[in-house]
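Excluded from the complex is one protein chain; the other protein chains are retained at their positions.
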Amino acid sequence: MWIEPNERKVERIQFLNENGKLIGSMPEVSDEELVSLYKWMVLARVFDQRALKLQRQGRIGTYAPLSGQEAAQIGSASALAPQDWIYPSYREGAACFVHGFPMKNFFLYTMGHLSGSDAEGAHVFPVQIIIAAQCLHAVGGAWASKYKKENSVSVAYLGDGGTSEGDFHEAMNFAGVYQLPMVFFVQNNQWAISVPVGKQTSSKTIVQKALAYGMAGVQVDGNDVLAVYMTMKQALDRARKGEPVLIEAVTYRQGPHTTADDPTKYRDGSDVETWLAKDPLKRIKLFLFEKGIWNEALEEQEYAKAEHTVSEAFEQAVNTPKSNVKELFDLVYEQKSSQLAEQQQSLASEEVWK
Amino acid sequence: MWIEPNERKVERIQFLNENGKLIGSMPEVSDEELVSLYKWMVLARVFDQRALKLQRQGRIGTYAPLSGQEAAQIGSASALAPQDWIYPSYREGAACFVHGFPMKNFFLYTMGHLSGSDAEGAHVFPVQIIIAAQCLHAVGGAWASKYKKENSVSVAYLGDGGTSEGDFHEAMNFAGVYQLPMVFFVQNNQWAISVPVGKQTSSKTIVQKALAYGMAGVQVDGNDVLAVYMTMKQALDRARKGEPVLIEAVTYRQGPHTTADDPTKYRDGSDVETWLAKDPLKRIKLFLFEKGIWNEALEEQEYAKAEHTVSEAFEQAVNTPKSNVKELFDLVYEQKSSQLAEQQQSLASEEVWK
Amino acid sequence: MTLLTMIEAINLTLKKEMERDERIILLGEDIGKNGGVFRATDGLQAAFGPERVVDTPIAESAIVGAAVGMAARGLRPVAEIQFFGFIYEAMDQMASQAARLRFRSGGRLSAPMVIRAPFGGGVKTPELHSDSLEGLFLHSPGLKVVMPSSPYDAKGLLTAAIRENDPVLFLEPMKLYRAFKQEVPEHDYLIELGKANVVKQGEDLTIITWGPTVPLVRQVAEQWEQQNISIEVVDLRTISPIDEDTVLESAKKTGRVIIVHEAVKTGGPGAEISALINEKALFYLSAPILRVTGFDTPYPVPSVEDDWLPNAQRISQSIQEVLAH
Partner (left out) sequence: MTLLTMIEAINLTLKKEMERDERIILLGEDIGKNGGVFRATDGLQAAFGPERVVDTPIAESAIVGAAVGMAARGLRPVAEIQFFGFIYEAMDQMASQAARLRFRSGGRLSAPMVIRAPFGGGVKTPELHSDSLEGLFLHSPGLKVVMPSSPYDAKGLLTAAIRENDPVLFLEPMKLYRAFKQEVPEHDYLIELGKANVVKQGEDLTIITWGPTVPLVRQVAEQWEQQNISIEVVDLRTISPIDEDTVLESAKKTGRVIIVHEAVKTGGPGAEISALINEKALFYLSAPILRVTGFDTPYPVPSVEDDWLPNAQRISQSIQEVLAH
């Protein structure tokens, strides 16, 4: 009669194995969709490597690499409708790009520029630094959508570590109680900085946490873009009907936590090796080759194009006029108080004094 | 492959039905234990009714009645070893008394007296007003016990509503990760002030929340003192071995939330009627009568004794010298700052000025 | 015009605003059928339905966080925190989320929302129900912090708060909920946020206060009037932003200032007001600025709270001290 620890066995959804072989039958997905998924992944990978390099050169600030998580991010974001909203954390650049967030502004974000969170109309909330806080904003967004009948699903992106925060719990519970059009998309990349997921929670899977909230959940191979894409579609369908869903995408953070982190302090090279073999790009690429809709020429061309796109975005970022401290005072309230006006003013006089 | 909402069916542990008939076989429990459980329940009921009356007479302040929850509280607390600790909320008077907390001081608590949380050496933490905050203190207590090998289980008492707070989640997760000697004892009394448990969470039971933390859990009829007592014993055994447990005791708050609350605003009389029929005292009393170890004479005697005990405790409380504002300044730090000393001093001078 | 208590004025305001603007949603613990533990939302769920007056689970961070999310997507949530002492649970969502959304998004998003909470002492609540923590939010840029001291002000300020395009923390003195009635117009009127109210003119000394202590301070000021001491009483109404002009003008006029609040003294709002006057009107001062406040201890148990709170005696003692200069 007791509930025993981890009694629920969980099966992981997978369509493509590590070598790009289809498991089971082919899902309903067009060649264009497949190729588009892969192109986005290439762009994400190129962006990530460039960002890392730029950080090492001191041209951008702290950056949280996403290599290894392209399938999870691109697969999920590609399934969104335009009216849906993303509530990202700091590692979701790729998902945000797919949903329309300008790469230029992401670079500006890493450069500590005030325009760094300008989505330019895309339905992407500003990057959230406070772990799991975005889950509640997504709840509020989904709630607004339900109230206004916007047919918009709110997707909260978070990591395995994020599930330990109280805000995750409160958000899941609210989503369940109000039956909100929401997806909690957890990228379980095995690590929260230096803490492996096995020490983050005693729950064997993240997805079983759905059981605490009377919510549906599904675990998917987060390195299999096809599985993620198809599963996210299902999840969005349910969410649109007011059935919130928790998705656990099992993936891996190939790089450091951020450019300020040294993962050799806490994890084995062998762990990394194992997971590099499961690289998300490799898998879909092999599948596309096998399917005959991709080849080396296209591959080369796509990488070149991606390099160009990234270069252009970075150039634009670099050429954006620098932020000025005086702008800050206009961003605190719709109308600034006399105190803020005076402080803003003091900066002007300070220059005179200088 | 999906986890479906509320897919886990939960069976509730029950030993005695509403009419005091044994279901299944008799557990290993002595007549003395049975009688002792009942005597405590009588005392709790008498205390509760007196407290309510005293509040209506203006002799004590706000009070949170416990009638209906005697079996849950007495059954669970009676299973504790002396070295175990209780971390109560505001409605756990009965559990605290069983574990040695002086009734006199509970009265002082309701009178807003500074000694209101003096456990006089009993292993009972001060009443916690912030919903679910005590769960984390219990985590810390269990952790200390494990570290110091004290063989002491920490029991966090909370309500159904308390499971919605982030602190509950974080505490459950910590207990799971560190495999702490802990029991989370949730009295699901169906209501959190005016909110029925069905609107508190979309999870069909509270106990299934254990699944989110890789933790064991069990649901018990919280109006069946025998079931609670035996189940708590099992839970304490597991907890003592470092397997934390979540218990959901299904019970009912027969009275108002507190003496400041008017439940007729939000709940039907019929709801109350249904549950009064399941009264926890009635059930065990019938069982004891049937078993021939209790009778009307003993019953009368026990109520008289309880009345006397409660009267005496209240008398003692009333005769305790009143708290004085000047005492406060010595309770903030081990050694008071010059600021606090000055403020304390100012009260003396104020009297002169008066 | 009707005679209303403060709680009735708040209830009326919520009703009026909800009729006017259907983007307004109320959320909080026990605000639905129960009408709130103080009945601030009494009858509103019946009038507007459970979609617009929503009982929430017990999760303050979620209440505020969800409101931020709603507000960013075009609603105008009015959230209730059942007692202000519980605001600690929502501190991140208050101070780093609601307060900073406009800033973080470079001005592209905003969080037009109100967080209402009963606060202040003197009504013998259990622990952590009576704490005056407004000072924490004075120190959290991006929020406005408003507290009425009368039924009339409650309506005008709450109407303005609801129509504000930035998050407003609206603190309602429990002690005044039913303390007295006042004429409160049915029709729309706004009291501008950030403007103090000189509730009594005076020449000899200024007392600055807000919310629960305004009636007390008025009463003390009137007593001193009989001894020919003329005290100006400034009801700050909004502590973030502080109405510098009114504060400085009064300080310059009288040269003697006392600040009265229930929050603990050290690091409290009184400190800011004192520092402000020091900075900008030092040479007008004839006496030190004194603070009559809660003592530097946690809010105490009910049996001693009346001795802990600022009272007439302590205020008068400070007046005497200040006048002695």
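Going in written order, the chains are labelled A, B and C, and every chain counts its residues from 1.
Here is the rule we go by: a contact is a pair of C-beta atoms (placed from the backbone, for glycine too) under 8 Å apart; a residue touches a chain by one contact, two chains touch by 3 or more.
As the structure is a prediction and not an experimental result, all values here were calculated from the model.
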Neighbouring displayed chains - absent chain, whole complex: A, B, C
Touch criterion as defined above, residue of A:161, A:176, A:255 or A:280 at the omitted chain: A:161
Omitted-chain contact residue, chosen from B:48, B:84, B:167 or B:279: B:167
Touch criterion as defined above, residue of B:55, B:78, B:115 or B:259 at the omitted chain: B:115
Positions on subunit B where the hidden chain makes contact: 85, 87, 114-119, 125-126, 130, 133, 135-145, 147-148, 154, 166-167, 170-171, 173-174, 177-178, 328, 330-334, 337-339
Hidden partner interface residues of subunit A, rising order: 61-62, 90, 111-114, 116, 129-132, 161-162, 164-167, 192-195, 199-201, 260-261, 265-266, 322-325, 327-329, 331-332, 337, 339-340, 343, 347, 350, 353-354
Chain not shown, touching residues in subunit C: 85, 88-89, 91-92, 95-96, 99-100, 103-104, 127-128, 133, 135-136, 138-139, 141-142, 240, 242, 263-264, 266-272, 274-280, 282, 285, 287-291, 296-298
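The definition used in the following text is that only the chains that are shown with their structure count from here on.
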Furthest chain, CA centroid comparison against subunit B: A
Whole-Å separation of chain centres (CA-atom averages), subunit A against subunit C: 40
Centroid distance [mean C-alpha coordinates] between subunit B and subunit A, Å: 43
Residues of subunit C touching at least two other chains: 57, 59, 61-62
Subunit B residues counted as touching two or more neighbouring chains: 164-167, 199-201
